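All protein chains but one are shown in place.
By letter and in written order, the chains are A and B; residue numbering begins at 1 in each of them.
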Amino acid sequence: MKRRALFGLIAAFTLSMVAVNPCYAQKPVTLRLVQWKTEAREAIEDIIAEFHKKYPHITVSMEIPGQYDSYIQAKAAVNELPDVVGLYGTGLFDYAKSGLIQELTGAPFLSRCTPFSLRATTDQDGRVWGLPIDGSAIGVYYNKSIFQKYNLEVPRTMAELEKVCTALRKNNITPFALAYKDAWTIKMAAVTCYDNYVYGPYPDWTELRDRGQVTFAGSPEWRQVLDALRFILSNGNTNTAFETDYDTAAVMLATGKSAMLVQGLWALVGIRSISPEMDLGMFAMQAFWPDAKLVHFTDLCLCISADTKHPSEARLFLDFLTQQQAALTWCRGARLFSAVKGVKPDFDPITGDIFAYIDRGDTTTVHDRTWWSSFNTTFEKVLQEWMVGSTTDAEALKKLDDLWDRAKASGNR
Amino acid sequence: MLSILLVMIAVAYMLPFAFAVTSSFKSKAEILLSPIALPRSWSVRNYVEAIKRSNFAISLMYSLTITATAVAGITIAGATAGYAIARSHSALSLALLSFFGMSMFVPFQTIMIPLLRTAMSLRIVGSVPGLILIYIGLGCPLAVFLYYNYMRAIPRALEESAVIEGCTHLQVFRHIMLPLARPVTGVVAVLQGLWIWNDFLLPYLILQKPLTIPLNQVYFYHSFNRDWNYIMAMFVLSTVPVILLFLCFQRRIISGLIAGAVKQ
Partner (left out) sequence: MASRRTRYSTLGLALPALALYSVFFVWPLASGLYLSLTDWNGLAKTCNFVGLRNFAELLGDSLFVSSIVVTLKYAAFVTALQVALGLILALLLSSERIRFRPFLTTAFFLPKVMSAAIISVIWTFLFGNAFRGALGLIGMENTAFSWLGDPDRAIYSLGIVEIWHGLGYYMIILMAGITAIPSDVLEAAEIDGAGLWEKTFHVTLPLLAPTIGVCAILAAANSLRAFEIPFIMTAGGPGFSTTTLAYFIYNTAFQSKQFGYGCAAALYMLAGIMAVTLAQLRIVQRKGVEY
């Protein structure tokens, strides 16, 4: 009788210990996290450190590999996708369709995200495949001090933009910092244009193109995009544009050699690391189209691999990321918006400008999400080829048409 | 004088190394802002960070292990096959020779994709031993040819007397032929060793982790931007051991490469 009571007491004691401190009974777990934003490294590592303090038995190890896309593609092909993997745009839905990432619909932490950000990870059937992390914007950075010095205003028409560029050039400042060695930056410039001129009047342009009702070559809107890009190219460091890379262009803006830079919000970290106190603003490319909106979208999304051995720990991590404290750490470190509701984005003076657009509803989202993936990867190179003068406007647009048709035929959206 | 001119040209030839060294002590911003000036301060921060982030010590070990093991495997596989073909009289041997000869023309790109697929189905993607086996498979044809050529010329008298005394073929091979073929072994080691040590694409596709020196070099060369400061530090770290090794074994390496070229 006494022995049984003793046994019961010990069992109760052990159980209560486990209940009170679940980690006591848990094996240490390592979660592998992979994403591509080098600018966000410190922010995420800070969050990881906080997470580890709360759950000592879980260690998150992050890697930021070079050649990101082919890296995770290769990993996926051999069922070795990391536990938590960063995905974006159409790629996210490609992986969802191939059954490589877990569905997260209904997870409680999703309710802490803004509906806007969730659109990036929700497919057409309403199923959610990842956790949105950031909010980003693509627009024209501009050096407010330089603008003030020469009495320049944010240009809202073509004439005003021309005036700004002329004034800058007269004072030996390169108007636009061009980083066109990295073809993806061409896409950034193109995005601010086509998301407005093409998808503004025709939000379903992609479907129209698939049905053959419109073409690149026959579209005056795309010609407008080319004209705009041509203007930007001739008002920047034209001679060195194709050997200047993303980092060098950020340096040009930061040191005042150049006054404007068409880029996404993620470039802020690099610029601030050189000029922390610089007075920076951002505007949408209204000069070419008065109703132009600022491109605002969710870039980084974290997904859980379908084959992960630690699904519950991975979900714990995602849940932690949606806590206010983690979201604030993210904002301050990565200098990007957070997808979490109610987080005040005052991590940088530039957010004032961006928020002005968001408040007025003057934002548009990125539309290459609907494009065929093999078209996506070659689009910017065709533009780059056009920019160096190897093809005419008509030839470049025709090339885009051919590319689109071939991408459609091979069926990978 | 012509000699002086040549020396000046040779020094200019080494300019890339000089740049890498001076840049490796600068911060990323400094590299971009003043690319050709001497560093403001000779801080080793880049080296420390690069070593930490890219697991340099581990990758050095991996590169050494992979290269040494694969070269050993190529030598053994090539020598055994070369001996076998050299000593057999059947039509089979000629067929085998042409079979191995196929690989001389085929560029890596042609088999790259299906090789990756084969590796996937054998489940050796990401595995270092798997990579070594692939290197042996791809690298042995050259060794087979070199050993075949050399052993064909060795008179059979030596082996025949050994067989009469009761040795098996394996013993004959190990104790007589292999030692005699030492010059070929040297050539094979240098040619294939240099290729494997510096190879980029195959480990990139198979390992997918920066586990070898060339892969580490590209580790900081991201899809969207480059960490020049770490790249430069890595460059210096990666090339110093190779240069030292080279200077020590210069003569052997050069003669090995020449012999290999001439045989082709």
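Keep in mind that, in the parts below, contacts are C-beta pairs under 8 Å (C-beta built on N, C-alpha and C of every residue); 3 or more make two chains touch, one makes a residue touch a chain.
Since the model is a prediction, treat every value here as computed from it, not as a measurement.
Here the missing chain is touched by one residue of B:44, B:111, B:158 or B:180, and it is B:111.
Across the entire complex, the residue among B:25, B:47, B:62 or B:83 in touch with the chain not shown is B:83.
Taking the complete complex into account, A:183 is the one of A:60, A:183 or A:214 that touches the chain left out. Across B:59, B:192 or B:217, the residue that sits in touch with the chain not pictured is B:217.
By the touch definition given at the top, subunit B reaches the unshown chain through residues 2-3, 6-7, 10-11, 13-16, 19-20, 23, 31-32, 34-37, 76-78, 80-81, 83-85, 87-90, 92-93, 96, 99-100, 102-103, 105-115, 117-118, 122, 133-134, 136-138, 140-141, 143-144, 169-170, 173, 194, 197-201, 213-215, 217-218, 221, 228, 231-232, 235, 238-239, 242-243, 246-247, 250, 253-254, 257-258, 261-262, 264. By the touch rule set out above, subunit A reaches the unshown chain at residues 69-70, 73-74, 76-77, 94, 98, 180-181, 183, 237, 239-245, 248, 373-374, 377-378, 381-382, 384-391, 399, 402, 407, 410-412.
Note that only the chains that are shown with their structure count from here on.
Taking each chain's centre as the mean of its C-alpha atoms, subunit A lies 40 Å from subunit B. The touching residues of subunit B, when paired with subunit A in their complex, are 28-29, 32-33, 116, 120, 123, 125-126, 205, 208, 210, 218-228.
Note for the complex: subunit A touches subunit B at residues 36, 38, 64-69, 71, 74-75, 77-78, 80, 182, 184, 245-248, 251, 255, 270, 273-274.
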